[in-house]
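Starting off with a structure, shown below.
In this view, the complex is presented without one of its protein chains, the others remaining in place.
Up next is chain A:
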Amino acid sequence: MLKKLGLLMLMCVLVTGVIAGCSSKGDDGSSNQASDGKTDGGKKVKITFWKAPHIKTEKDVWSTIIKKFEAAHPNIQVEFLETPWDGWDQKYTAAFAGSSPPDVSYLSEYFVKFAKNGKLADLGPYFTNEERTKYSQSVMDYLTVDGKVYTMPFLAGTSVVLYNKDLFEKENIEIPTTWDELLEAAKKLTKGPDQWGIGGLDTLNTVAFMGQAGSDLYAGNNKDVSKLGIDSPEGIKGFTYLTELVTKYKVAPSIDYYSKPEQENQAFYDGKIGMYFAQVSFTGTIKTNAPNLNYGAFINPAGPAADSAKQREAYAGIGSLAIAEASKHKDEAWTFIQYVTSPENAKMYLEPAGFFSPMPEANADMYVGDEVMAEAKKTIEGMILWTPNDKFGKLLDIIKMMRESAFRGVKSPEDAIKDAVKEYEAQ
């Protein structure tokens, strides 16, 4: 009888454990993400904030900012979670699809799909017209989905070409300003088995090169996101030029030369790559990993695009902060967003991370005396933002495959583009 009782109790414990495991409640009885504490009655409200890292010291930088914020707002407690980029889309999709999204989240180009599916709070009641005038029209257009604004712009990132000054001096090379000059400089810089003229020709730069030749990413003057605009003579020209840097002229490493992007970064630190196409925020990584590297920056050399505004197209993006529609503390979340996006506080993050503010006035006194960032600042004014697209993740994957198949010589650049367009439009 005792044995039976014991077995029954064991069963109960196991079943209770399974049921408890299925619950999303934390130890304190609150949900583990969007918190359900009380806003009134002087009680401290806890809000959650998720962001993927741009720098190694991400957690420390946010810890400092949050401490200052909490000192100024003693009724709000912010819990920061650094979410890795690897599997980012799935993690955020799962969180927003369920009932436990973060109150505040940092979102890049992916914000559209969350906004379109009603997962983000309309910032209309908070983000006043007066505040909106502080941002350029192109930024506000970019953030507007179906006539509403769901996110608050926080950071602006563009791309430049970083170059190794010692190698340029040794080979007596001038800063290239056109595609032809870029190729010539790259030929001079490519030496022996492991020194390359150019590096960093990634998926995002693939689109930039096609843009420099005059191609739009999307059809209908870049407005119709249901179709791609790269299957054009300009797109083929840009992609062929890029591919030939790798396959014909061999001035950039083949796709398998480095196993991981970190190895390519290391090659630039070690002086094995002369010119490195990179996002401006990469300078923050250089500060940590190669503080003695003697490097400079220049804006992308001009391609043959008929439209002069497109000739030096570079990848540019706006990172913004959003409030979950499911959040029970929208007011407190907005207070936090306002605090961190104000020019004086945003600087605490933007400068160590190597970003600019999307608010032009905030950039005036940033990176004073920094030669590299002065060059990068030039790209902020004319940055070309891609039209928001809720299929952005899929698009990036398709462009990645397109680039890989041409770089490996499996397909001609033209065929690779055609197949990419076909796959995108088959959705």
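Definition applied: a contact is a pair of C-beta atoms (placed from the backbone, for glycine too) under 8 Å apart; a residue touches a chain by one contact, two chains touch by 3 or more; residues count from 1.
FYI, contacts and distances are computed from a predicted model.
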Complex member absent from the view - protein name from UniProt, among "Ferrous iron transport protein B", "Carbon-monoxide dehydrogenase large subunit", "ClpA/ClpB-like protein" or "Carbohydrate ABC transporter permease": "Carbohydrate ABC transporter permease"
Candidates A:M140, A:I175 or A:I255 - the one touching the absent chain: A:I255
Which residue of A:K191, A:K347, A:K394 or A:K418 touches the chain not shown here: A:K394
Options A:T93, A:Q195, A:T247 or A:S412, residue touching the unrepresented chain: A:T93
Hidden partner chain, touching residue among A:N117, A:T133 or A:T288: A:N117
Touch residues of chain A, complete complex, unshown partner: 11, 15, 89-90, 93-94, 96-97, 113-114, 117-119, 255-256, 259, 263, 391, 393-394, 397, 401, 404-405, 408, 410, 423, 426-427
